[in-house]
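The complex appears here without one of its protein chains, the remainder shown in place.
Letters A, B and C mark the chains as written, and numbering starts fresh at 1 in each.
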Amino acid sequence: MSDPLTPPKRKDPLVVTHAGHVPPALRSRAATAMAARAGLGRFVLQVCDDCARATYPQRDRCPFCWGELSWQDQPDGAVIEAQTTIRSSIDLFFKDHLPWRIGSARLDAGPMATVHLHGDVGQGDRVRMELKLDRSGNPALFAMPEKETPHMADDPQLRVFTADPKYRRILVTDGRTETGQAVAEALLKAGAKTVFLGNADPLMRYPGQDRIEAAPGIEPVRLSLTDTRSIAALAGQLGGRVDIVVNTAQFARQGGVGFGGNLNDLQSGLDLEVTGLMRLAQGFAPALSGRSDDGDRSAAAFVDIASIHGLTGRAGFAGSSAAAAARLSLLASLRGEMARTGIRVISVLTGPVDDGWHQNVPPPKTAPAQIARAVVTALQQGQETICADEVAKDVLTRWQDDPLLTIREENK
Amino acid sequence: MSKTVLADLAVALASGQVRVIDLTNTLSPDFPVIVLPAEFGQCAPFRMEKLSRYDADGPAWYWNNISMNEHTGTHFDAPAHWVTGKDLPSNTVDAIPAQDFVAPAVVIDISAESAADADFVLTREFLENWETEHGTIPPDHWIALRTDWYKRVGTPEYLNLLEDGAHSPGPDAGAVEFLVHDRKCVGLAVETVGTDAGQASTFNPPLPAHSILHGNGRFGLQCLTNLDKLPTFGAIIVACPLKIEGGSGSPLRVVALVEGETA
Amino acid sequence: MARQKPYDGVAVCAPVTVPYARYSDKTAHWWTGSALAALSRQTGLGPADFDGFCFASFSAGPDTVVGMVQHLGLSPRWIDHIPTGGASGVMALRRAARAVQMGDAEIVACVAADTNQIDSFRQTLQGFSRFSQDATYPYGFGGPNATFALIADNFMREYGVSREDFAKLCVAQRANALSNPFALMKKPLTHEQYMQARPISDPIHLFDCVMPCAGAEAFIVTTPEKAQELGLSTARLAATIERHNAFPEDPVQTRGGWARDIDDLWSAAGCGPQDMDMVQLYDDYPVIVAMQLADLGFSEKPELSRFIADNDFTITGSLPLNTNGGQLSAGQAGAAGGFQNVTEGLRQILQTPLGDQVPDARRALISGFGLVNYDRGICTGAAVLEQEVLR
Partner (left out) sequence: MTNRMGKFSIDRRAYDDVVITTPVSLPYVRFSEQSAHWWIGRALRALVDGSGIEARDIDGFCLSSFTTAPDTAIGLAEHLGLSVRWLDHVPLGGASGITGVRRAARAVQSGDCDVVACIGADTNQRGSFGNTLANFSRFSQDAVYPYGAGGTNASFALIARNYMEQFNVSREDLGRIAVAQRSNALKNPNALMKEPLTLDQYMNARPIADPIHLYDCVMPCAGAEAVLVMRQDTARACGIAGARLRGSIERHNARSIEPMQTSGGWVEDVGELYSMAGVGPDDIDVVQTYDDYPVICMMQMEDLGFCRKGEGAEFVRSHDLRIEGDFPHNTSGGQLSCGQAGAGGSYVGLTEAVRQVLGTAGDTQVKGANLALASGFGMMTYTRGLSSCAVILSGEGA
């Protein structure tokens, strides 16, 4: 079993914050393709289109018959054939995390692989492989116990690859919405120490305010994503203490483009969701980055919840989808920036949320609780992209398969 | 009026005999704006993005881009703001003669009543009683409603928004009709976020201040401060909205000129 | 000085060209695998069947030959890594031939492959060599165009060769390319178009330059017995030469290493320039083609202009030159550009051309030239291939 994580002690103000490093980031294009799938929580290997054998490390051609390779989900079982504990490393990141355990895993899928080891597994063990992302956003094979072990998630080596909310202090940007409240509650339930819950207009009450603000662990804060000054003020106040930022801002309005679109809605949506995301990132990303490897208390993730229709556009919600598209684009760039500092950037993709702005949309719709679950799962798994619900999953699957077709379908 | 009036005024300003009172709230992102039901277009609050501040984006200068609604912060309502005034001549801020932006004010103090009842309604009867006590409201004056509401700025009690809507004092139709038709007022100047009472959408007719004032070519001034610093009679209000082409209103700096020691 | 021993017991076969692409999102590893897959289709051999592997590429980094061996599942007992660009084809041929002849390997796959991603060419140039980093690219970053402009300027003045002469070579190569379905250039080139092309770095103009692209070339070197068993047509390696950093004392390059070893080549081959049915010369620039025509014994340098005028370089002409169109018209796939002279020569004498067949082709002269480390190409090589058995 793993030692249970203990609540981090208060930081000694005289101790220099540990500078964040990331594991070696130089990878091949094929490895980067693996990362893209790892980010979705898939366990994939390259499989030959001709001879159907799986291969690893990442190749560009099959080593058995020189056929073309494609990425496929693979059985995730493996056996650890050998293990070692690295006690000396010339890499800054690993040097900081020594001792570090790795092993040689014989994957059920066929190939041998060098893998990171969970504390509860060792030589001879059957394990369950997970394809994680390391702190530089690159793929990492991680051997987990085959069956759940006590405090499994608290394994210090595993926690390097996740952004588990346990004992972490988290900013949720918009407590005025049902989604924001559901996310805050789920994070507390998952062990978060504190949730700073944003309120764009503390002078105005909001539904559910009394209940959520009374919840233990909730600290209401003034935060308006459309107000640069309020973000600067909050970052100045909390920047050094927030470990995870979850942006739940949403401005969904019905409307077309040439017909029935509302320019003010578009502007408001862009200001809140797009410019607001950039304001939030500018306020908090530097502070998060500065604490990306600060032991138990390290900053871990920046989460953004956006409509899946940012990928495709959507008839009837043109402006909202455009804002989501811009938001996903900003987030992709932010992900690249944050990969250099070791902060995971997570996209939670949703279908139409079951709220007042989607009253005319037939079900299935996304319940705020589903979004909250997805946020927690992504953080616990260290996943980069997660679909909160069936609609998002469906659109993403179709989009991965044929983007242009899906764009047409969603805009009919 | 002799040709020395302005010279006299200059002397009076310099000597403090005439003082300038700022009736304006600071434009800031924190200042609340009117809230309409969510399905309507919403009034944009004040927002400011720095362009440069003696930095790489402008080494020797400091300036900001700002954005807001025409009705954000301390602001002026032109007759075109309301449907009742939509066909009047010169009903937008750019078309209103500049002459109309400077006018004397009469201050009606309903602060005690408002403190006692946030939904206090100003009636014709109240005004007539007031005149009995203070004298007749002269024509061509701003009617400044002192509620001391400005002291609530920065608290939820300013908008005072409960589940059934906002609660703040304002006139009923009779009062507005009286002020417009019988007293020929320039407009209504208030400290609350609107010239109408918080609950005025439930009045019959609804929103009488907006409806009657603008329908008769009169103006509104909202979100004022310091009305308690003005004399009942004798202050002159200077309220020049931005000259926005076809604008329905405008944020503006409102000042009052008051004489002597009067506080 | 020892003379080269004959290449007894060596068969060259199975030329492969993977169709070029102007830009490719694939890696050099992929292109190498494509070439091996093509060899496999032609021979039925798989990864376990090759016991020798010879590799040339600029864009496989950080891998070299041995990384490629692992990547592509080979388990050879002889490998060679040839990072000499335009000379790599002839060098691979020589190395593989000696390995087979000496019993160090029996079936050697020789592969050159390079990808061309959107920014690869600039990056290759940038990281090309220390001398180029220190002493040529800071002088205008003209790449090889600028270097060869200096060589061409000097050569043209020294030997009375004109752009008109180069035009004839380029126009002939383009004509040859039109029958090659894999050539990237699909339109005819007229003498007039050549002359009026925009200047790149005087006197180099547009049609003097190759077009960088992605592609792969491969062939097999084995024993005649093995080739027979596999049912492959074979060519014999009659003679080869190779030279590096020859004539460093020449102020500007007017000759390549061939000039030092040409007698060795023809005496070992037992024939001469007049016996060649075609020449496949390294053609990064027409001035280098002209230089080879002289250094390899077809003409004296002062007579080059007349020699060019007197000959027809098209496939059916008096001296077929770069019958696939050469790099000038087929494209330059990095190090694979240093292999296409071998594969094209081989295809012609094995009677399996991509495009039109050179009539009665039995002997091909292959010449390589490569690696502008500083101010000149410093690797040169040449080989004479002869048709042996057609199957």
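Operating definition for what follows: a residue touches a chain if its C-beta (ideal position, glycine included) is under 8 Å from a C-beta of that chain, and two chains touch if they have at least 3 such contacts.
Note that the coordinates shown come from a computational prediction; the quantities given were computed from them, not determined experimentally.
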item: Shown chains touched by the chain that is not drawn here; value: A, C
item: Which of C:L93, C:M156, C:I315 or C:L371 contacts the chain that the document leaves out; value: C:L371
item: Residue, one of C:K26, C:H71 or C:R255, that touches the chain absent here; value: C:H71
item: Touching the absent chain when the full complex is considered, from C:D114, C:E217 or C:D261; value: C:D261
item: Contact residue for the chain not shown (choose from C:I241, C:L296 or C:A336); value: C:I241
item: Chain not shown, touching residues in subunit A; value: 23-24, 26-28, 30-31, 56-58, 63, 81-91, 93-94, 100, 102-104, 106, 112-116, 123, 134, 136, 138, 140-141
item: Where the missing chain touches subunit C, by residue; value: 1-5, 29, 49, 51, 53, 61-67, 69-71, 73-84, 91, 94-95, 98-107, 127-131, 133, 223, 241-248, 257, 260-261, 371, 373-374, 378-379
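Quick note on the criterion: only the chains that are shown with their structure count from here on.
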item: Best-connected chain pair, where connection means C-beta pairs in contact; value: A-C
item: Separation of mean Cα positions, subunit C and subunit A [Å, integer]; value: 51
item: Distance from the mean Cα position of subunit B to that of subunit A, given in whole angstrom; value: 49
item: Between subunit C and subunit B, distance of the C-alpha-averaged centres to the nearest whole Å; value: 86
item: Per-residue multi-chain contacts in subunit A, two or more chains; value: none
item: Contacts with 2+ other chains: residues of subunit B; value: none
item: Contact set on subunit C toward subunit A in their complex; value: 26-27, 29-30, 32-34, 36-37, 40, 46-47, 70-73
item: Complex interface listing, subunit A residues touching subunit B; value: 201-205, 224, 226-230, 262, 264, 268, 271, 356
item: Subunit C contact footprint on subunit A (complex, rising order); value: 28-30, 59-67
